[in-house]
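Only one protein chain is missing; all other protein chains are in place.
A, B, C and D are the chain letters, set down in written order, and residue numbers restart from 1 in every chain.
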Amino acid sequence: MKQLSLEKLNDLFALIGQTEALYLPVDDAAGQAAYRRWQPGYTLSKALNTVRSAKDFFFPQTENLVDFKMQGKSIEVIDPRTEQENFVLFGVRACDARSFSILDKVFLADPVDTYYQSRREHGTIVTLACTRPEETCFCTVFGIDPAEPAGDVSCWIEENTLFMKANTPKGDALLTLAAPLLSEGGDDAVAAQQAATRSVLARLPLAKLSLDGMGGESMLKLFDSDKWAELSQACIGCGTCTFVCPTCQCYDIKDFNTGDGVRRFRCWDSCMYSDFTRMAHGNPRLTQRERFRQRFMHKLVYFPANNHGEYGCVGCGRCLSKCPVSMNIVKVAKALEGEVK
Amino acid sequence: MQEMMIAKARELLKSGAVQRVLGWKAGEFAYDVEPAVFESAQELEKSFVYNDFCGSNLSKYLIAQSRKEGKTLVFLKPCDTYSFSQLLAEHRIVRENVYAIGIPCQGKTDGETLKGKGFTGILSAQCEGDTFTVHTLYGDKTAARADVLPERCLNCKSKKHMIYDELLGEDGEVLDSHRFDMVEKLEKMTPDERFAFWRGELSRCIRCNACRNVCPACTCEKCVFDNDASGIAQKAAADSFEENMFHIIRAFHVAGRCTDCGECSRVCPQNIPLHLLNRKFIKDINELYGAYQAGEDPDAKSPLTDYTMNDAEPGIVYHRGGNQ
Amino acid sequence: MSKEFDREQILRTSGVNPRKCMRCGKCSATCPSYDEMEYHPHQFVYMVEKGQLDELMASKSIYKCLSCFACVERCPRGVEPARLVEAVRLQVVRQQGNNHLKANDIPALLDDDLPQQAIVTALRKYSK
Amino acid sequence: MQRIGVFVCWCGSNIAATVDVAAVSDTLKNEPGVVFSTNYQYMCSESGQNILKDAIRDYQLTGVVICSCSPRMHEATFRKAAAAAGLNPYMVEIANIREQCSWIHKDKAAGTEKAIILGRAAIAKVHLNAPLTAGESPVTKRALVIGGGIAGIQTALDIAEAGFEVDIVEKQPTIGGKMTQLDKTFPTLDCAACILTPKMVDCAQNENISIYAYSEVEEVKGFVGNFHVKIRKKARYVDTTKCTGCGLCTEKCPVKKVSNEFNLGLDNRRAVYIPFAQAVPKVATIDADHCNMLKSGKCGLCAKVCTAGAIDYKQKDEIIDREYGAIVVATGYQPIALDKYDEFAYSQSKDVVTSLEFERLTNAAGPTGGTLLRPSDGTHPHTLVFVQCVGSRCEDDGRGKSYCSKICCMYTAKHAMLVREKYPDTEVYVFYIDVRTPGKNFDEFYRRAVEEYGVHYIKGMVGKVAPRADGKLMVQACDLLANEQLHIEADMVILAAAIEPDPSARHLATMLTASMDTNDFFTEAHPKLRPVESPTAGIFLSGVCQGPKDIPETVSQASAAAAKAIGLLAKNKLTCNPCVAHSDEWMCNGCSACEKVCPYGAITYMDKEFRMPDRTTAIRRVASVNPAVCQGCGACTVACPSGAMDLDGFSNSQIMAEVDAICKMK
Partner (left out) sequence: MQNEMTTFKPKIVAFCCNWCSYAGADLAGTNRLTYPADVKIIRVPCSCRVNPMFILRAFQRGADGVIICGCHPGDCHYTTGNYYARRRMTLLFSMLDFLGIEKERTRVEWVSAAEGAKFAATMNDFVATVTKLGENKRLEDLRCKK
């Protein structure tokens, strides 16, 4: 365990920022936290979590895949990628840290998504333990311990000190880089904080959320449940839940005509949208009920069925606080609970 | 009020006067109330609520509900009635299939506003008189009611119901609000300051479409931004231009039709003050073409489908604002 | 102070646009004080428009207007000549620098027989 | 993918001098979709057109871009040539490289570059062009004239003379309109009845004309060439086929105190009446509001005296359905109500009258038999004051009208002159703001009133009319030229009240979807070049419904409207402009925004059953455009938020393609 006085936090950021791009949560104009590239004067946000998740850094909302340049009747194909720079993501919470492993299962499975892979390889994740979880948090349901977050480096902030622990070679390298500023020690302080945090976690209203019966076994039963109609009734079909979700990974590929060519890019898509997976014959999911069902079946049933029981949710609670009509995965899970019992 | 509403709904369901009730349903926490349709007295008893978190505007749901067989009972707050009336004027709702009950409103807050005011770990919340008590994981906290209301309710334009079949409680008055203050403040800035302001706001947009999908004026069967044939379809703002484009065109499409219900800003996950764009149009319309409030008079010609021979010339824009 | 300034000032305080006048003379035709006045309502409109202010400001006519507003009421073009007369008068009063009547002094001057209209008219005429 | 041919015209040296035409055609040859590109000295010449035709055939062109002069010049030429070669004419686009390029630029490099860009824009548009076919619609060879005043009569006679059927719908029991109430007409002073009644009789006798008097238009549907109109023929309680117009019933009717509208209430008529002796049709009408028989079932005297047996108390309103190819509006005017002009004491004194009432008071067929008498006491008036511009040129909307009523100056001069001629012992004053006499022999007429007849014309307005206990009217006015206030003791005051469109016109305009201005006058298709047509195709305007005018002007406009209507009726089929709007029903919300901005009423809504994406069926309200009525302005396309409404030939995607091509970075 290494430690650093918070007074020197800016020196640490400056040190890292010198060699790599450093991103950390700072407060935006509306007072919510968002990742920004560090520059002098930026301070780490005190918010529990960012509105947008950390997946942006590996799977950005829009990404240029290929360019076509047209000159008269000839077409030139251009790979727009430049060399990926190394970057450090500071202050990732345990839930988001888990989301990367879920995304990896999608993007690093064969055929490997090289755009994603390159970013994963060049990114170092520095997590930060939670101390004040909120009522919307339910990461513990998925076996995540926000007091002991994963990542290349785990951090804790207690009183006036930042404690850091490297978990991987990438983490070691980062701490080596920062070594001039760090000193040893802090195990006791961290353990004390963890104990305090865990006592709060036990009191969270959603700590006991049960996902029994979800997963592949009850797929058809859940698929055919008549609860979906009622659950999806209020859904307005926007993409808020999917876009703030750290694990949603669907995208669309679009062409943009630039006037002298075409820029082919991919962008996040939402299964809640009426034109999601629209094909030549139309949309396979005809109503919002089916689109709504798709999203939750995917996270709670299909994904675990294909991934050894791992759910496609990390319990970050973003959709709970951001859904315009206050519908969310917890309400769905609770409603479906009865169906499988 | 909640009891009265349940009793009324139960009575109308029982008599067969209505087949379903559109209202609000309690959630997991105090604040996550969701719009819901109730078809039986049991459902009403179980989860119908009307409290300080019933901010969502139900009128847009009537587009679908009123096309169902039978009648739908809907509870409408004063500001929701403007949307309802406007939707009727646009023939989007089958009036015969709706039984509208006007209900009073003292302003509605929501979880995001409470959190913005520093309440975290909210377990439950009550309001007595003018004091809000919030029980949180980290202890109980109180606040004055006015301090936890969102901007749209602090600048409420009207407590009067524009249209209803029946009214529960007293009808209120159209209010003198300060809703254009912020627009005015922006108008007084230099263009550079305004540009910086809006870039700061709009650059946060994640194009989740929540503003559009919740908006009672955005009821297109197919939005131009979802229609590849329109030539301006976008699924994400791949460039800052597209952020501007989306919000300008959206505001323009609802100009003269937006009732200023404020749902767009309420639902924006990034807290972008989108209502300011709509209010800018409303303010301009009021100043240039005479006071007009969408949803107030269903027979009034909306300002963009109307004209007078002596309308201001577009050049008037060069002479207005604080940027001479 | 320049004539142009006076004219601007009169136009601003009165809010009257003399160019709207179509010279029908209904103001003067309707004026109960016509015979008392050296310059008549329609002349006020015309002379202000042409900037002939010295004559108007020197004339007693500005005090002869009863402020009955019949001309304002009858004018088909909404020119409001009485407001113009009033503005010319105010311009004179202002240049004299004295406020001849203050609202607070009125109660002492009151007489039971005095019609309300006279008080209002007096205040209009003699105060800034 | 289109196969596009590009043809660059030199226009002799007009284009070639400042645009390198060869460079333009060579560069455009490389544009996607272009399979042929050439340049030629004069594309519009016969040999130029042949190059175009040959290329269309040889290269199987599906689209053509001509870089030449303005499309306003030769678009039709090239479209025709393309059609001759078998290509849809609407697959031709013109890049205007002469008026908008070569002629305005001196630098050849800049001109060439711009010509290339304009060519690219046209190519981009042609890529999205679709073949358009002009539709045709039949024409019903009958015209409807709404309003039977002098305007309607003249229009109907002219159309009937040309051999087409015309129906006149008049809401009063007789045709003739306001002119029947006039005494003499300026500037020739011939008697109104003498010149009007023969025309009324002509109408009745012309076999092409059907008169629906005491009738109103109830509903108008359809469009140019194909209007479907419902006419409500109000019950007269008299069988018009039996009534001989003998007038016996009107003498025997016991209800004697019904205000006579023909004489503007200056005297009374019976409950059964014929408005005046020369009425057409000359049949009696029972006034249901006053008839004892119809009110209480007690009387029946008229039925008893009628030898023709024409009285029918059970008669009902009749609805007549007719089809028309053209509609002429001739709804005329009425004087404004003067109840808001207290200063003129119109409501207080019987001796303050409007000019139209004055017409009746001097008319030989009027209540006084043509002798001018004071209405209050029947004495001979000695001093008469005429006031002009009462309610005209008034900015206060609540009281008057902002416009000049145009006819008052002349008829006031007429009245003043006639009074002085007939009663030389009178003093006549006319108070005016301006005297407006533009018209043949008009100013001479006015000068005669002043110079020969000694009418006192005084510049200035009357401020106040105060009736005195002794019956005199105290007129207070200002003589602006003398700069003095006048006080005149008058016996009568005559007010030249402003005129306004007939109040029925507003409702009619809505039915016809013909636009009106803020004063409820019908607007013309073009204020200078199409003054008798409404912007709505097939609707024509005749008389004062379009704006104040006197009789000669009304008659000439009526004939002009007739000529336009005849031009339409003479056609067997109408060719429609194919560049019209169309609505994509799937995207339409049914919100009516497009309908509200359509100046032609071309958009209607219908409830249509749709199979929805969720496989249910639903009834949806959707817009549909009548291509025969749409003129292709595109107002609806922008009003439509979903983009369901688009314009053929100028579609959203076509215009954006042009924008893209023009803005393209090099």
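One rule holds for everything that comes next: a residue touches a chain if its C-beta (ideal position, glycine included) is under 8 Å from a C-beta of that chain, and two chains touch if they have at least 3 such contacts.
Just so it is clear, the model here is predicted, and its values are computed rather than measured.
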Which displayed chains the hidden chain touches across the whole complex: A, B, D
Listed residues D:Gln100, D:Asn292, D:Gln334 or D:Ser402, member touching the removed chain: D:Gln100
From D:Ala16, D:Val139, D:Ile209 or D:Val597, residue that would touch the chain that is not displayed: D:Val597
Option from D:Cys579, D:Ile603, D:Val622 or D:Ala644 whose C-beta touches the chain left out: D:Cys579
Selected from D:Gly63, D:Pro89, D:Gly111 or D:Gly538 as touching the chain missing from the view: D:Gly111
Residue, one of B:Ala64, B:Ala229 or B:Met245, that touches the chain absent here: B:Met245
Touch residues of subunit D, complete complex, unshown partner: 70-73, 96, 98-101, 103-107, 110-111, 113-114, 117-118, 121, 515, 523, 525-527, 535, 579, 597, 599, 631-635, 637-639, 647, 650, 652, 655-656, 658-660, 662-665
Interface residues of subunit B (partner: the chain not displayed): 183, 186-187, 191-199, 224, 231-232, 238-242, 244-245, 248-249, 251-252, 255, 277, 280-281, 284-285, 288-289, 303-309, 311-318, 320-321, 323
Hidden partner interface residues of subunit A, rising order: 256, 258-260, 263
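Keep in mind that, in the parts below, only the chains that are shown with their structure count from here on.
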Mean-CA-position distance for subunit D and subunit C (Å): 46
Distance from the mean Cα position of subunit C to that of subunit B, given in whole angstrom: 51
Geometric centre distance via CA averages, subunit C-subunit A, whole Å: 76
Of subunit C, residues touching subunit D in the complex: 20, 22-31, 34-35, 40, 42-43, 70, 74, 76-78
Of all residues in subunit B, those that touch subunit D in their complex: 67, 90-92, 219-224, 227, 229-231, 253-254, 301-302, 304-306, 308-309
Contact set on subunit D toward subunit C in their complex: 343, 389, 393-396, 399-400, 433-434, 459-464, 476-478, 480, 483, 485
